[in-house]
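Omission of a single protein chain aside, the complex is shown with its protein chains in their original locations.
First chain written, first letter: the chains are A and B, and each begins at residue 1.
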Amino acid sequence: MHIFLSAVGFAIVDAAILSIVSMGFSLQFGMTNVLNLAFGPLMSLGALIAFYLNENGVFIWYAALIGALAVGLTSLFLGQTIFRTFARKGSRLFEMAIVSIAVGLVIDNAMAAITHSTTYQFNFPLGSNHDIGGMTFTTTELIIILIAAVTIASLEYVLHRTRLGVAIRASSANANLALASGIRTERVLKLTWIISGVLCGLGGVVLAISYMSINYTTGDTYLPYVLTAVIVAGIGAIGYAAIAAFILSLVVEVAGAYGAAAYNIMIAIGILLIMLLVRPRGFFSELWERVEVTA
Amino acid sequence: MDPFAEIKREVDVYLEVNDIAVVFGGVRAVDGVSIEFKGGAVNGLIGPNGAGKTSLLQVIAGSVHPAAGQVLLDNRNITRFGPARRASHGLIRTFQTAKVFGRLSVIDNLLVGLQNQTGDKLSAALFRRRAWKQEEELAREYAMGLLRDFNMENQAHVRAAELSGGQRRIVEYLRSLMAKPRVLLLDEPTVGLAPWVTERLLHDLRRLREQGLCIVIVEHEMELIRAICDVVNVMASGKVIASGNFDEVARNRDVQDAYLGNQ
Partner (left out) sequence: MTFYLSTLAVYFVVYALGTLSLNLQFGLGGIVNFALIIFEAAGAYAASLTSLGPSAQGLSNGQRYFWGISLAFPLPLIAAGLAGGLLALVIGPATMRKMRRDYQAAAMLAVALIVGQVVTNAPGFLNGGAGLSGVPQPLYSNLHLSLSSYDWAYVGWATLLGVLGYGFCRWISMSPFGRTLRAIRDDEDAASAVGKNQWGVRMQVFIIGGVIAGVTGGILVEFIGAWSPSAWSYQETFVLLQAVILGGVGNERGSLVGAFLVGIVLLEAPTFLPAIGYPGLIDSVQWMIIGLGYILILWMRPQGLLRERVDLRLAGDGRNIFSYLRPGRLRGAQSANTSIGE
């Protein structure tokens, strides 16, 4: 029982990180219909920027914010230049995926060149242990969970209780119709790129903090988890991505507690494969019928 | 070589749909439709927008599964057949927006239509070259003949993606002929065609009709329907509201209401 409970504890922390990134991915995927495989490298980018700032004396959570914002701006830039260009050309869905892979390759290897492929240790004070409901969390972990909770709550609030949220959901469902209805889809699109980029960068930072180390491949190796959570939830189901993140983390941690940890990623990819082959639309998809790309 | 000699039938084809229902996200696009489509005749399928004509056509073609009902071809239940299998039984369709193989030449587009080519199977393509080479030559002549009828023999080696909309429609139609159809489902085949091309097409359809084909045509232009259809089936709101020859149907009150009501 103790093993199970500690697995749950780990799962909660995992889920916190995963839900931040998954919601960001899902938000952008739902809006643009682009399977952006550069998300992994962008996570690493956010983490590396935050790490560098922290090493040079910036308070960690400010550094995290700056890192997240940097990724948000990068994401906006990529969306408005590269992805937009190909969307305008009428590129098909898998061509966009190839383009995103190419962008990811460039970012990844630029980071590799700059960091000399070094793995940095994130020497970060964990804080004291807290016992909650039979599970043990460090202060840092609690902060991460708090950040995730605030992020999920804010995002859900924006999506369902503000006009911006309505605009986002309408533009995701049908960009032309939204435009015709007076929604300023261009502005909504820009905000989507920024917000999803910020979530991506933030997720990368907290991931690095929880791993206590960071190199340029950190985001890459994490991406399968994100894809799985997003696909299980379904395209357009942003809030559900957080739920899917939790379930996935639970499955992985529990299985890992009783088996070998090396198989964690295999479980995630296995679930991803099964989903893609058996029920690609996911469980809560709202935008499955869309075929065109918006950028 | 008479391009049409190949398509002659001895026995009349028989196509029937029974009690077809199609549901899209809570809406009954087709609601209990039963129609007998006569072989050796041109059957029109008309109706205002949203009547369910295209959905019904898709059910007949096999690209949409009906929620209920059956499709029978020559008394064989083909409801569970996919589109490719139906095509192999002679049920050939065209699409509302003409679909061509963009990166193939026009003549190759037609040649793809040929069913049961020896060279279509990988093993035969590799090891029975002489057989399929001969078939190719004959098929090529046949296809060039079809293109000549529509003044397109100069486009034979043009990439299909560069064709205009009307030209694509012709290519799609000719490809359907190459497939030796017994049933021909045409979805708005005359959109974007020059008048002389339309005339030519109608002339073709009359000949095909004489040879026993069952032709189903979805159309909007009343003049065309009057000119070519032997039987007209009118649909509105997912149901068949009238059936008969053009004059009977035109006089029908329900039909007039359906069209006027939709304007």
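By our rule, contacts are C-beta pairs under 8 Å (C-beta built on N, C-alpha and C of every residue); 3 or more make two chains touch, one makes a residue touch a chain.
Please read these numbers as outputs of a predicted model, since none were measured by experiment.
Screening B:P48, B:G69 or B:G119 for touch with the missing chain picks out B:G119. Residue-wise, the contact with the chain that is not shown comes from B:R93, picked out of B:R93, B:R169 or B:R182.
Contact with the chain not shown here comes from a single listed residue; of B:L138, B:A161, B:A194 or B:M222, that residue is B:A161. Remark: the omitted chain is touched by one listed residue; of B:D12, B:D74 or B:E136 this is B:E136.
Mapped onto chain B, contacts with the missing chain fall at residues 61, 63, 82-85, 87-88, 92-95, 99-105, 107-109, 111-113, 115, 117-122, 124-126, 129, 132, 136, 140, 157-159, 161-162, 172, 175-176, 178-179. Take chain A: the residues that touch the chain left off the picture are 35, 37, 82, 85-86, 89-99, 101-106, 108-110, 112-113, 116-117, 224, 227, 231, 260, 262-263, 265-266, 269-270, 272-273, 276-277, 280.
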